[in-house]
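Incomplete set of chains, arranged as in the complex.
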Amino acid sequence: MTRVGVVVFPGSCDDRDATRAVEAMGAEPVALWHGDADLRGTDAVLVPGGFSYGDYLRPGALASLSPVMTAVRTHADAGRPVLGVCNGFQVLTETRLVPGVLRTNASMQFRFEDANLVVERESPWLPGRIAGDVLSIPIKHHDGCWFAEPEAVAELEARGQVLLRYRENPNGSVGSIACVTNERGNVAALMPHPEHAVDPLLGSTDGRVLLQGMLDLARQPVAV
Amino acid sequence: MNAVSPEPLHRTLGLTDGELGRIQELLGRDPNDFELAVYSLLWSEHCGYKHSRLLLRRFPTSGERVLQGPGENAGVIDVGDGLAVALKVESHNHPSAVEPFQGAATGVGGILRDIFAMGARPIAILDSLRFGELDDDRQRHLFSGVVAGVGSYGNCVGVANVGGEVEFDDSYEHNTLVNAMCVGLLPAEKLTSAKATGPGNLVVLYGSKTGRDGIGGASVLASQGFDESSADKRPSVQIGDPFTGKKLIECTLDLLDRGLLASLQDLGAAGLASSLSEMAASGGVGIDVDLSAVPLREADMEPFEIMISESQERMAAVVEPGRLDDVLSVCARWDLDATVIGSVTASGLLRAFAGGVEVGSMPVDTLVDGAPRYKVAQERPARLEDRPRLFADPVDPSAALRAMLSSTDCGSRRWVTRQYDQLVGSGTVVRPGGDASVVRLTPSARAIAVSLDGNGRRTSLDPRRGGMSIVCEAARNVACTGARPAAMTNCLNFGNPETGEVGYELAESIEGMSLACEALDLPVVSGNVSLYNEHFGRAIHPTPVVGVVGVLDDASLAVRAAFREAGDVVLLAGDGEAALDGSAYQKVVLGEHGGRIPEPDLDSERRLHEFLAQAAERGLLRSAHDVASGGIALCVAEAAIAGAVGAAVEADDLFGEGDGRVVIAAAQADVAALRELAGDLPLREIGTVGGSAIRVGAAELSLAEAAALHDAGIPNAVGA
Amino acid sequence: MKVTVLVRPRDGILDPQGEAVRRSLAGLGYPAADVRAGKVFDLDVEGGDEEQVRRIAGEIAEKVLSNPLIEQYEVELVGA
């Protein structure tokens, strides 16, 4: 059984939902307390949504200073899979594990809606999906406007680090980019919440695609 | 005592001469300034319910599901599978008019604490908001600020916002209303009480530090020379810290899971003074509190300031000495201050000490139950009309429907709900936008449906029938999902009870609500009262806001408001009397307000709810949407827009409003079974689902146009 | 004329953000205490002379940039 670490910061909210989603995907969730620099032997790490440290200073800024993130960095540097969701994406940008920064939504308001995400290219993170497919996954954030300098954007686009784009850009992200990976491709992050799109009773189940991708990567020996 | 203020101290603190006399009688001596401050807050209308406690006794509060009725922090009902649900609604009206964002945010924070004080994990928030019309900057500022505030707190603590309502009316221009409801889930046997027990047990205060928040009027007591400049130094606004609020929820549930607390109470209005006296009085004991032990955020606070401070995110618990170390370590893990500030005694007194000296000693029952209970004078308002008015048929029904769809009264509430996290907890099976929302109770297959409703405009035309109608509507919204209404909580927002007219409105509304609750077998388990909502003597509409929770045995059978399949049959279940008096049509199209609303037929309402529950259990309903504001025309238009499919329906009374009617859609093959199930409950085929237009009687417009108008209603008014 | 307006929480008002930053800095071992977090606005105000610019900037700070109930402000003229 694949073991997936779910990081819990003070202020994390969706860690409980991520835990349930990992179980629904047939893997074993392991809670990772922010204060311990220890991934407890997990094969993949999920940095969940929520308002770590109340989003104070900058969303994800204070959480990125936690001991657990040093262990996550080692895990990522070793080529192991890391998935950042919403606040998790913000934390991963603050620790520079994925490019760019998340700024306040263009509307200056919190946004909750079902977002249509267009698959940009085939990727181990999106098993069975081809360019042009559309995934419906809910978004719920106040600071989801992804930004990077034009040169950086051009580089990461060229290197194929963009996995998903918003079909209707809800927050002003550059290039409508919704999901981006690091250069090596083993760390992926997005604002939409796959853990909320796993159970048919809640609507879409398209969130299973990304979670399955994470589990596939976790089960491979470090090949990425 | 400072000589500057000409008024005697007790009057400045809001106590009448008679009330001061009563305190002297109960104490057998004069109260000192500290004690006077405590009595002035405990005996305020907000805490003491002086003008409503006698009337509140009318509410039916028992029922076989009720585990805890009014008297504790929240009501609790049994929902089966060993699970229980806590529910309550509370008002934060005045602070929200002063500072909309922080007022609304701290309102949400406060109602959350009432729920987890019962040992329940909060799983849903609903907010009922009322403002003046959106045609001026101030109302737009208040509306945007309150919505952002509600969202900022709820989203940050990770509790899904699943619904509520917004009403715009001149009546609320100077009296913004913010009522916040919370629902929590707990194992039935884990019910926690506020009753302090066991003399010798320790009183532990945990959560945020204490500052001079919300001391307000009592600041006149400050001995540091009370002058104009220092007055405005006192922040009258309470600041909410949702981050600490989230830690407080997790820490509290952690403490309760480990069985470390003997009793628990949240700190709300009047801070320590109110919560310690409530804990002691309900437990029949006394409490000694050492104010010098309270962790402070500001230097050199005076004893009375510490006692009545309304700083947010704080809880008080009674802990057995042997368990103290565990309690302190759990709080440390969640990075929260936790300090022993006193102990339980057998004296029946609330005794406060500062620097080793006793600064106040008051019998707890005089604080909690000693407030005088005024019999409210009742005088039928002259404005009330005896008969419904006569209305001409709408000249241009299609134009009327367009105007109503794009009005702020009937327009889509998505501008509000899209600012709330509706999904955290992965339990929201039916999201806000229809009638009631449905939240499943994982791992159980069950779910609860919850709705929060009010209608000031209709209640002002007939307070008794308005009270009956609002309970019927909230319960009907729940029944439309297939759930069985189980319990009610309410907030009574009214004007100055010392005027005969408001006294009449209050008594009549409570009477009407009680009659409906009795007929629908709906016990009242908790609530709140907010009086003195007036401006230069002009009271707001009598506005009872009712929250109803219902139980659904199987979450997957939840029914939604949206039409689904072209070719489905549209039927009208129930045929309650309808009228245009007090309707959205009368306001939006005719620009008037008056007449008399019909009396709900409570017996047929009950049979309608039972019919919906049984139809849903048998999977016979494709959709169900109750006929409320805007009549059948709005009901059908909303169901079509939500389902993105047209519909054609016959109706001669398009915009009439009343109770006892639900528009349902069903597969043709199920109509016979529905007829049989309905028995003598009226069930009439009125049309079919399909096409790309919405036609209701003589009114017709394209689905696309209807959706665009409906969506643009509030964004246009508020300037997006 | 370039103007800088500093908006800070009023004394005694709870400052959750400052408190959260203080706790993190302490956790990282930085010798920093009682942190207060506020906002800074740089704007270019047209006005006849320094006196008039200071008055306009003050009005802007009072009415738009700060919420007098919970915040206090300071206006600094930065120069031409």
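The letters A, B and C name the chains in turn, as written, and every chain counts its residues from 1.
Here is the rule we go by: contacts are C-beta pairs under 8 Å (C-beta built on N, C-alpha and C of every residue); 3 or more make two chains touch, one makes a residue touch a chain.
What you see is a predicted model; the values in this text were computed from it and never measured.
A.B. asks: Tally the chains of the entire complex by the labels shown and give it as a formula.
C.D. replies: Written as a formula over the shown labels, the complex is A x1, B x1, C x2.
Here is the rule we go by: only the chains that are shown with their structure count from here on.
A.B. asks: How big is the gap, in whole Å, between where the Cα atoms of chain A centre and where those of chain C centre?
C.D. replies: From the centre of chain A to the centre of chain C is 35 Å.
A.B. asks: So which bits of chain B are touching at least two other chains?
C.D. replies: Correct list: 241, 243-244, 335.
A.B. asks: Enumerate the residues of chain A that touch no fewer than two other chains.
C.D. replies: In chain A, 53-54, 56 touch at least two other chains.
A.B. asks: In the complex of these two chains, what residues of chain C are touching chain A?
C.D. replies: 16-17, 20-21, 24, 27-28, 37
A.B. asks: Mind pulling up the chain B residues that touch chain A in the complex?
C.D. replies: 148, 151-152, 155-158, 241-244, 246-247, 334-335, 417-426, 428-429, 440, 442, 555-556, 720
A.B. asks: Which positions of chain C touch chain B when the two form their complex?
C.D. replies: Checking each residue of chain C against chain B gives 10-14, 16, 19-20, 23, 67, 69-70.
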